[in-house]
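What you see is the complex with one protein chain gone and the rest in place.
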Amino acid sequence: MNFASDNWSGVAPQINASLQAQSTGYAAAYGDSDLDKKVKAKFSEIFEKDVSVFFVGTGTVANSLALAAYTKPGGISLCHREAHMIEDECGAPELFSGGGRLVGVDGAFGKIDPDDLVSRLERFDPGFVHYGQATAISLTQATEAGTVYSLDEIQEISAIAKAKNLPLHMDGSRFANALVHLNTTPAQMSWKSGVDILSFGGTKNGCWCAEAIVLFDTDMAEQMTFMHKRAGQLHSKSRFFAAQYDAYLENGLWLELAGHANKMADILRQAIEGSNSARLGWATQSNEVFCILPLDVAGLLEKQGTSFYPWHVPASLRQKPQKHEGLYRFVTSFATTHDDIEKVMSKLC
Amino acid sequence: MNFASDNWSGVAPQINASLQAQSTGYAAAYGDSDLDKKVKAKFSEIFEKDVSVFFVGTGTVANSLALAAYTKPGGISLCHREAHMIEDECGAPELFSGGGRLVGVDGAFGKIDPDDLVSRLERFDPGFVHYGQATAISLTQATEAGTVYSLDEIQEISAIAKAKNLPLHMDGSRFANALVHLNTTPAQMSWKSGVDILSFGGTKNGCWCAEAIVLFDTDMAEQMTFMHKRAGQLHSKSRFFAAQYDAYLENGLWLELAGHANKMADILRQAIEGSNSARLGWATQSNEVFCILPLDVAGLLEKQGTSFYPWHVPASLRQKPQKHEGLYRFVTSFATTHDDIEKVMSKLC
Amino acid sequence: MNFASDNWSGVAPQINASLQAQSTGYAAAYGDSDLDKKVKAKFSEIFEKDVSVFFVGTGTVANSLALAAYTKPGGISLCHREAHMIEDECGAPELFSGGGRLVGVDGAFGKIDPDDLVSRLERFDPGFVHYGQATAISLTQATEAGTVYSLDEIQEISAIAKAKNLPLHMDGSRFANALVHLNTTPAQMSWKSGVDILSFGGTKNGCWCAEAIVLFDTDMAEQMTFMHKRAGQLHSKSRFFAAQYDAYLENGLWLELAGHANKMADILRQAIEGSNSARLGWATQSNEVFCILPLDVAGLLEKQGTSFYPWHVPASLRQKPQKHEGLYRFVTSFATTHDDIEKVMSKLC
Partner (left out) sequence: MNFASDNWSGVAPQINASLQAQSTGYAAAYGDSDLDKKVKAKFSEIFEKDVSVFFVGTGTVANSLALAAYTKPGGISLCHREAHMIEDECGAPELFSGGGRLVGVDGAFGKIDPDDLVSRLERFDPGFVHYGQATAISLTQATEAGTVYSLDEIQEISAIAKAKNLPLHMDGSRFANALVHLNTTPAQMSWKSGVDILSFGGTKNGCWCAEAIVLFDTDMAEQMTFMHKRAGQLHSKSRFFAAQYDAYLENGLWLELAGHANKMADILRQAIEGSNSARLGWATQSNEVFCILPLDVAGLLEKQGTSFYPWHVPASLRQKPQKHEGLYRFVTSFATTHDDIEKVMSKLC
């Protein structure tokens, strides 16, 4: 059973089929094919707004170009201190933004604390050049801790950003999982709540390799066209990306895939809540379950071939693991089966 | 019939099949899967040397990171004045190299003129800081003009590079087409002829999206690991790239695909040489045919649904197109059929 | 006698005196002193317009930040192929602009040929992302060849820039020398002729270390404030720069210094025109005299302690040096004396 990460899974059958259907014939390169255009139009439908879409190969590139689009000299972007872009992207945001800086904001379980955000922003007095200038705020939905901002919470962050005239980026590497959890619309969870630019993930939710930058301000599309090309992201056989998203967005497949992953996580959560040996780290809101296990139980699971990762204990976790325990992350995906869950559950109870 | 570019084609059936075979099951992300390791080992076999391989999404990224690996402050890389990296990559080499500069070298039909290269290098006196410093030489095999450097020609460039202690990069976006033309080994056409770092293309020759950086100096692998990640090129489902190269390199498929493309180009070349209306621009050595057509013939071909591009007339072309003529490029690929060629030929004779 | 370069001279006595007068007492650091403000206001008077002024340490920084201010992703700035920024700044424009590229334009004796400029700009079709995008045009006044653009010539370049919606930068490292030659006003030679941003030199004309970026579009001042600081150019004892410019701009000292240098060059030019052994390379319009000397005469001059540089022969020079001759550059400055000129002249006649 594999709970290491949702990016250890393969590709959803419908997406596979779409790629096969596109595998023959000719199509204009560099994003000019009919399929590219059709799929990009689909994004506008889904977001209920004319949006500009740029396909990219990784979430790291999506995040980095999104920040780069808004960067300024001495620019500083604020994100949660455990956000992927500050913890796991090896300097990519700095490279693509020409030397912008990321500053981490505190907050429990992956979510930015609005008060801490306000307090950090206060520092950047436009008249005081030495510190640099704040240029963007980024939040992750769902977060690295598997939690999900409510619409109110997004809007609270967004109001802070707007008050400082700063753009709001959403890292939606697991956008679908959060959307399903909130049971809202893509528009509501993004631009209607004040998001200006979105990293829209597909890879973790059943695609091979499909991420997209979604611009809600289409005036920025002209410059993003050059940024995207300059980043080496204008793939010649762009229809390969389009074909994945074509199936992904068709008939709500993406929500179905994410819904399945979330459901598997929820079943696992229930099992843990009912377990004698395990206990939940914090609320499960998407497809990641964080739990505290006795070290020997964890060891046994691993020995029996279950993959999952030990996790760093966040300051916000009140009931810290004891000496004989550890904190672990279990990630479900479109490919997780009931059988997988049951097998793990049998060890935990 | 489509002769617009080899990147307008889809994916070879064997590569498609390999992707399908990998579409289920779990695999370690970020290049750590068994398949990744197996395929990278295959590269070492094929190059008869322990090489380090990094999968990337585009040739632009491959070229840019290759140059970046060797860049220095005030660094200048020399390439043919029509090379892809200087003409078609929108500042990517400059971005990834932190502001390196490309300088174009003259030479007929896409190949660097060794004398002009030597003369330009003379300028960079290590004691004269104002001009900057030469940091790399890059040649393209096959070239943008569809020509192929002989081994002797590569070695001549390489000797110039070595004499100045400069690394030699090869842009092998069409490496397979050149290799088939020369009927030599990958090793012979690369490191045995003095190449230090190679952009090894797959996309134009039947893959969906598969390019690789091949380091012949494996000591550079440690830093390239970070450069590759920082460029947003450490794809999570890296097995998607591995699966393509797995089929591509198996049983010489890559040479078969390129051989077919070259053969189709050669048949077209013959037809042009025997034509009354068309004439060849210059030698056809890979899968690109450059020819001079009467404007009305070209117009008719386009009208009847044949795709191909008008081309800029190089200074090195002696018999320039006349007023009623144009220079055109026809590109063949693994997907080009005898039928396609025959249909075009019927218009040209 | 020293004709190596105007930057081999020291500092004009009036500027020295101003520095001494400022050497005691306290002043607000980082450009906030009263003197800084007073001197910046002087710039607005002299340019007959509200301008924003940023003091920097070198012309290289002034040019690089000026271009960086207007750079965009994949951006390309066009300048004369012998311009200082493309020939002598070791990658600084690329560094400060985050990887912008410089493209050289042809033209006789240091001046951009408008036709070649137009032709190169045609290439940058906004809809074709591969080549990148043109972002600025830069001309040098006086040029590296000591020639001076007439107002009409500046306006012709400026009209080309405006038609493409591109900003026009002027590298005015020898602005004063050109101004004196044209006998016009600073406003006329800059913004009234379409210049948007100016590198205003002081160092070559009698300062120790004083260059300034002058923004005619003051809306850009906010971002330049951060760019300037980020470039490490917000000097703490900024009054040191202000003190130099205070004296430099007072009572037309700068024009007097440049007028003297130009006059010395003109006397030298006359001597060369009347000489049997030497002949003029091309027109002397500022403080640089280019002449063709027999190698033995040049050798003798050097032997006797006269400093000057051999120069590369430009393609535009019709009467090229013969085998026994060389092209040489003699630069005069505020410090050149009649005696210096006479001593050199005595060898040339």
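Annotations for the structure displayed:
The first chain written gets the first letter, and so on, giving A, B and C; residue counts start at 1 in each chain.
Keep this in mind: a residue touches a chain if its C-beta (ideal position, glycine included) is under 8 Å from a C-beta of that chain, and two chains touch if they have at least 3 such contacts.
These numbers were taken from a predicted model, which means no experiment stands behind them.
Of the candidate positions A:Gly57, A:Pro73 or A:Gly206, contact with the unshown chain belongs to A:Pro73. Note that of C:Lys229, C:Arg269 or C:Arg329, the residue touching the chain absent from this view is C:Lys229. The chain omitted from view is touched by exactly one of C:Ser138, C:Thr203, C:Asn262 or C:Thr332, namely C:Thr203.
On the side of chain A, the interface with the absent chain consists of residues 73-76, 87-91, 94-95, 97-102, 129-132, using the contact rule stated above. Chain B meets the missing chain through residues 72-74, 98-99, 126, 129-130, 132-133, 222-223, 225-227, 229-230, 234. Contact residues of chain C toward the unshown chain are 2, 4-5, 7-11, 13, 16, 19-20, 22-29, 56-58, 60-61, 64, 89-92, 95-96, 203-204, 208-209, 226, 229-237, 240, 307, 335.
Here is the rule we use: only the chains that are shown with their structure count from here on.
Between chain B and chain C, the centres computed from C-alpha atoms are 42 Å apart.
Centre to centre, using the average C-alpha position, chain A and chain B are separated by 34 Å. Shared interface positions of chain B, defined as residues touching 2 or more other chains, are 89-91, 95.
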